[in-house]
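First comes the structure, then the notes that go with it.
Shown here: the complex without one of its protein chains, the others still in place.
The block that comes next holds chain A.
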Amino acid sequence: MTASVPAVTPAAVEVHGVHKWYGPLRVLEGVDLTVRPGEVTVVLGPSGSGKSTLLRVINHLEKPEIGYVSVNGELIGVRRQGDRLKELSERAILTQRSRIGFVFQNFNLFPHLTVLDNVAAAPVATGRLAKPEALALARELLDRVGLADRAGAYPRQLSGGQQQRVAIARALALRPGVILFDEPTSALDPELVGEVLAVIKDLATSGTTLVIVTHEVGFAREVADRVVFIDGGRIVEQGPPSEVLDHPRHERTRDFLSKVL
């Protein structure tokens, strides 16, 4: 099941032998994962299996105890010196994160800024764009997620689904090579899930590399190029949805799917 990656184009995301623990609690126990550019990977697994932690290790919100991560060929959070890995400065890590989009379960929009400013803030703060260009880009992105008319509103004046669409626009404003979604629809009322999934599907078809942690098995079947099933901090199996979802080879995968379907 290991994907062979051509030497010329580096993997969009490469997770290499990652272990993560909090005190005595082992969350990830040796995870290897390769995501090719443009690929849509959906990570499934029971709660507490380590799937959110895996996502947070990729953009270095969590430091792995052992192992390393690279995004588009660049090591994240560390640099190589000879045969050793040394921690990067906070500033360098922040610069790396600005190239990786992250969408949270609870949206985490900035409540004191308008929708437009939420989207325009990062490109200005990181020095990528001047304010007028950033605002123009923000308007364009809000239009793309169908919220051009709510630019002047504050996040709390929006529904959950609208807030999550703004959060996606905010992540897109930095033109990231990879976007990570951490259960993007889990905090939404059932009737609002569809509008967020539609936006993500639109991104998936446009060729952006996506890694999505979700419980929406139907959505996984529809958009995923690859489904990864994780349990107990280890990848149990991975492959195209037709294999993993329809003909799972492992008992634990079958067990999980029978519960969520």
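In this text, contacts are C-beta pairs under 8 Å (C-beta built on N, C-alpha and C of every residue); 3 or more make two chains touch, one makes a residue touch a chain; residues count from 1.
In the analysis below, contacts and distances are computed from a predicted model.
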One chain is missing here; what is its name in UniProt, given the choices "Amino acid ABC transporter permease", "Transmembrane transport protein", "Acyl carrier protein" or "Spermidine/putrescine import ATP-binding protein PotA"? "Amino acid ABC transporter permease"
Among A:106, A:159 or A:242, residue touching the chain not depicted: A:106
Could you tell which one of A:86, A:156 or A:259 touches the chain left off the display? A:156
Given A:34, A:49 or A:98, the residue that touches the chain left out of view is A:98
Touching residues on chain A - with respect to the absent chain: 59, 61, 90-91, 94-99, 102, 104, 106, 108-114, 121-122, 125-126, 154-157, 170-171, 174
